[in-house]
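Missing here: one protein chain of the complex. Every other protein chain is in place.
Chain nomenclature is as follows: A and B, assigned in order of appearance, with residue numbering initiated at 1 for each chain independently.
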Amino acid sequence: MPLTDPDRLFPMERETRDLARSLYRSVADLPIISPHGHCDPRWFAENDRFPNPAELFVVPDHYVFRMLVSQGIAMTDLGVPRADGGETETDPRKIWRTFASNCHLFRGTPSGMWLDHSFEHVFGLYEPLSAANADEYYEHIDAKLGQDDFRPRALFERFGVEVLATTESALDDLAHHKAIRDSGWAGRIVTTYRPDSVVDPEFEGFADNVVRFGEITGEDATTWDGYLAAHRKRRAYFKEVGGATASDHGHPTARTEDLPQEAAAELFAKALSGDCTSEEADAFRGHMLTEMARMSLDDGLTLQIHAGSWRNHSGPVFAAHGRDKGFDIPMRTDYVGALKPLLDAVGMEPDLTVILFTLDETVYGRELAPLAGAFPALKLGPPWWFFDSYEGIKRFREATTETCGFYNTAGFNDDTRAFCSIPARHDVARRSDCAYLATLVRTGRLRESEAYEVAHDLTYRLAKEAYGL
Amino acid sequence: MPLTDPDRLFPMERETRDLARSLYRSVADLPIISPHGHCDPRWFAENDRFPNPAELFVVPDHYVFRMLVSQGIAMTDLGVPRADGGETETDPRKIWRTFASNCHLFRGTPSGMWLDHSFEHVFGLYEPLSAANADEYYEHIDAKLGQDDFRPRALFERFGVEVLATTESALDDLAHHKAIRDSGWAGRIVTTYRPDSVVDPEFEGFADNVVRFGEITGEDATTWDGYLAAHRKRRAYFKEVGGATASDHGHPTARTEDLPQEAAAELFAKALSGDCTSEEADAFRGHMLTEMARMSLDDGLTLQIHAGSWRNHSGPVFAAHGRDKGFDIPMRTDYVGALKPLLDAVGMEPDLTVILFTLDETVYGRELAPLAGAFPALKLGPPWWFFDSYEGIKRFREATTETCGFYNTAGFNDDTRAFCSIPARHDVARRSDCAYLATLVRTGRLRESEAYEVAHDLTYRLAKEAYGL
Partner (left out) sequence: MPLTDPDRLFPMERETRDLARSLYRSVADLPIISPHGHCDPRWFAENDRFPNPAELFVVPDHYVFRMLVSQGIAMTDLGVPRADGGETETDPRKIWRTFASNCHLFRGTPSGMWLDHSFEHVFGLYEPLSAANADEYYEHIDAKLGQDDFRPRALFERFGVEVLATTESALDDLAHHKAIRDSGWAGRIVTTYRPDSVVDPEFEGFADNVVRFGEITGEDATTWDGYLAAHRKRRAYFKEVGGATASDHGHPTARTEDLPQEAAAELFAKALSGDCTSEEADAFRGHMLTEMARMSLDDGLTLQIHAGSWRNHSGPVFAAHGRDKGFDIPMRTDYVGALKPLLDAVGMEPDLTVILFTLDETVYGRELAPLAGAFPALKLGPPWWFFDSYEGIKRFREATTETCGFYNTAGFNDDTRAFCSIPARHDVARRSDCAYLATLVRTGRLRESEAYEVAHDLTYRLAKEAYGL
């Protein structure tokens, strides 16, 4: 018996299941478009083997280790590094055993499904992982990782990825992207312009970052005009050298502003001097979204807004282990009021693409679909983070399609740093969408011929178009 | 093959589908009760032919044209008038072709289903609309519109409408309603008392409106007592001349107040002088809901609260094209705190009916059903606007029935100005309710005999009772 049910995620009723299967078959082998994520470009630049199963599946994946932590397992038993450089588990076999002994915690979760998918489809394992077979699993995966056909570039090709976007800071030199290009390898890896460190006055070292931003771009980035010019130049560099087609912005809220230039310049000066209040910092971030949108009108980069995560919610965990340790918790998020300044400025522009993401599902039907169903500049990103799942996708489609249709959505994103989960995540999205489409057909809400076309669009075309790929 | 699946919206599992179909058959031919909507009474007073397909289906229907606009089509290409009187497309055939070429945008939407229903069941078209057959469609519909049996009164009768409520400003003279009554035509068209223009201090021309209100009613409406007397008289006029059985109030929030009379009189004076703050205007609107509820205790009008829409969200669209252009976006809405003053004043009155509507689905289960399941004066209106749909109705029933049952809900409203969509919308509601009831029966939550009774109540009796029709 396979680890993964060949009919997984399809509707239970026989006729609907048959149709979902048929729709799925029509898109299952389409190339993967991965327009937003956090893979390390170094993997593809250097093409070294992945170190071991624990460092592939457990240590770097906060989806995975936070679930073990939630049941009382110490982060240090899972090899998560300590901020003070203190001791943490370094034996990957011990970490793997701890993981294997607790994998019942992932029952019913997308992480569980992605892991099984990777075990079976990437590594050829057919027995559920458990404490009993932990060592066998480890040996098996570790041996595979030593093979040339399990190196990053080989997996990239085997996964059928047509294009993969990574995300780099505006201060990054894109050395790995250059190396990939120079290597002559045909895999398409593009970067994404992520300027949080030079846009957010509350980012660690903001003023220094801006100075460095000026040095990199040859502009006096400490003046408002020079700062805007530096962004323009750096965006051009990201396009040219890294193949970027989008920028990304991870703000705590979706607030936007469209301040008079003098007011923005004043705020910027205050931010540089470290004097601005939290409210002023928020206003500045909000204004910069509108500036970025205006630059997008010129250079064509798609603008992504990932709002609403309370980063590093646990003080003690942040102190002990730093950022990105599974303690980012969603917050209630407003879009209708927050986006008005940006929308009044550029929302009716048909050539602009702003993609909205949320961790607050209540806004799908109430705010996001009505906005995307009206403003030409807006598209809805796929369900994000905790909602990158069967139920998440189902609720997203059910809450948005009736109001904004399919064509105001932007296809699927995996948004992951867990490389092996990429085919699994796209597979879940394809299956979930086909299940939804089959249900629409069987309940007279969509014609069967249309469903095949929409399935193709959701899997392939919409993501390429929304990201200009 | 028909455009619309005869089993559309029924559950997929065979036995449940059979039961849903049977329930639906028992209510499919019941007369339409349309107790709230925005049809133009002039249609029925004058009974002229509808001008052409584009002006019937596209130009006046913001559900339809905003979807085209969201994909970058200019409003002026769709014939939407400009506020400055500037150029806009006037050739209905061109508008129709633009619409037809983009009708894939409506896949999976209620608009798509209503359009197909109208095309098939009103106009006898059996092929999906597309760019290819746009002109044929146009000719076919246009020819029908020229026939006597496609004039407004004929369609009203053919649609099986027992009663249709329109909505008129408190300042309206109800000339069309009088004309309909005087014509001897048997169709029952009633008005609804909508006093926003003389109740909302922020309404354009509020003070002048109040003066005019006094002239119309023969009261000195600029004094608090005269103002209340004017409302009482005008409500009586709407009942007598227009057959009104309800009032309607479209406030930004559900806020109510129950101020001492002197405080209310003071606020009113301030509002008339144009001096009141936004907060005071809100308080005044809130107080007037309680005054209206008190008047309802005397004259029996049902009070409807349609709260939570951010009207004309886009500044540029409002400036270019004015109100009601598809850019009204829902907002998060509170009811529990907002309604307390009104409920403390009149909530326990068994002879009062206040019907609540929301665009914020999160309040169905958390706020509205618990309130309606306790206060005798409250009933829940059907899913409104973006949620007038299969999924909207499903989520509404699932979120409210367990807490307030069926008998604290008020049947269906179509709330539309798109006349041809009325039978389609009632059909969707009947099918969706029957699908829900069949599911309850098949999962042991309702007896089959009860389901037939409830289906009839939801389709016919509850709306008549809630609106005193």
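Heads up, the rule we're going with is that contacts are C-beta pairs under 8 Å (C-beta built on N, C-alpha and C of every residue); 3 or more make two chains touch, one makes a residue touch a chain.
What you are looking at is a predicted structure, and each value in this text was computed from that prediction instead of being measured.
Residue A:D360 is the one among A:D360, A:E402 or A:D415 that touches the chain missing from this view.
Within the full complex, the residue among A:D7, A:D40 or A:E349 touching the omitted chain is A:D7.
Across the entire complex, the residue among B:M67, B:A281 or B:A372 in touch with the chain not shown is B:A372.
When the full complex is taken into account, the listed residue touching the unshown chain is A:H313, out of A:H313, A:R417 or A:H456.
One chain of the complex is left out; on chain B, the residues touching it are 11, 13, 15-16, 334, 336-337, 340, 343-344, 347-348, 350, 362, 365-367, 369-376, 378, 398-399, 401-408, 439-440, 442-447, 450, 453-454.
For chain A, the list of residues touching the undisplayed chain reads 4-5, 7-10, 12-13, 66-67, 69-72, 104-110, 113, 128, 310, 313-317, 326-327, 329-332, 359-362, 386-387, 389-392.
Note that only the chains that are shown with their structure count from here on.
When the CA atoms of chain A are superposed on chain B, the rotation angle comes to 120 degrees (nearest 5). With each centre defined as the average position of its C-alpha atoms, the distance from chain A to chain B rounds to 40 Å.
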